[in-house]
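Removed from the display is one protein chain of the complex; every other protein chain stays in position.
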Amino acid sequence: MTVETTYINLQTKGNGDVIDITSQVQASVSDCSLENGIVSIFTPSSTSAITTLEFEPGCVADLQRVFDVIISPSQQYAHNQRWGDGNGHSHARAALLKPSLTIPFIARELALGTWQQIILVDFDNRPRQRKLVVQLLGD
Amino acid sequence: MTVETTYINLQTKGNGDVIDITSQVQASVSDCSLENGIVSIFTPSSTSAITTLEFEPGCVADLQRVFDVIISPSQQYAHNQRWGDGNGHSHARAALLKPSLTIPFIARELALGTWQQIILVDFDNRPRQRKLVVQLLGD
Partner (left out) sequence: MTVETTYINLQTKGNGDVIDITSQVQASVSDCSLENGIVSIFTPSSTSAITTLEFEPGCVADLQRVFDVIISPSQQYAHNQRWGDGNGHSHARAALLKPSLTIPFIARELALGTWQQIILVDFDNRPRQRKLVVQLLGD
């Protein structure tokens, strides 16, 4: 068994921007020396998160609206009152959706469903540069 | 260290059906050649998700109601307007709860709590056949 590390660099628009990173993760799997294992994708950030979604404009809009309802930017946030940076909702959303996702790969292919893409959601309230860590373990 | 892959086949009722998969995951651990490691359980689907729960009818009903409140099927979903398949809420719910779960095992036993079971929640709006991927890593 071996560990291999790669990175995915992204420019996001913030504000709930949803970015499909499936092809980059699959490229990490295809290019590594491992046949079978897991890939752990991690965003080293407290205002973005990783999950899967059918990446089509309807599902993207629906997921964004869900977060606007359950963790609304128009509520009062103690983080904003202390630090004045206006992204209190971004922190709470990212904590709820969580920064990591683990996906198995078999014969150098991610074991994703047909309509299932890997996404980064950037909840910060401004555009951000993101560098995701892609850790591959297997043999 | 070695990687081993098994699968769990399930028939679900959809509509938030909660299925206890603990015994199948424990069987995967018991039957593999590894003593210690992690098991990564993944649903290759954009309308189902995996987590843990005390699997008793009260907690199951409560979790279903929480999703009915925070991501209600009676809202408008852009996914439904584009594709007409009526499961827009299923996609948003699955993205929030996420398709994978990683659990340590030690001496061939899952490190679960006494009242903690592993569950698949099928949020799709119809019965589905599911084939979960169980990836075991360890030595």
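Letters are used for the chains, namely A and B, taken in the order the chains are written, and counting of residues starts over at 1 for each.
Please note the rule applied: a residue touches a chain if its C-beta (ideal position, glycine included) is under 8 Å from a C-beta of that chain, and two chains touch if they have at least 3 such contacts.
All of these numbers come straight from a predicted model, not from anything done at the bench.
Enquirer: Tell me which stretches of chain A touch the chain missing from the display.
Expert: The missing chain touches chain A at positions 1-3, 5, 40, 42-46, 70-71, 77-83, 88-89, 91-92, 94-96, 98-100, 102, 133, 135, 137, 139.
Enquirer: Could I get the residues of chain B that touch the absent chain, sorted low to high?
Expert: Contact residues on chain B toward the absent chain are 1, 36-38, 51-54, 56-59, 61-63, 65-66, 69-70, 96-98, 101-104, 106, 111-113, 115-116, 119, 137-139.
Quick note on the criterion: only the chains that are shown with their structure count from here on.
Enquirer: Using the average of all C-alpha atoms in each chain as its centre, how far is it in Å between chain A and chain B?
Expert: The separation of the two C-alpha centroids amounts to 19 Å.
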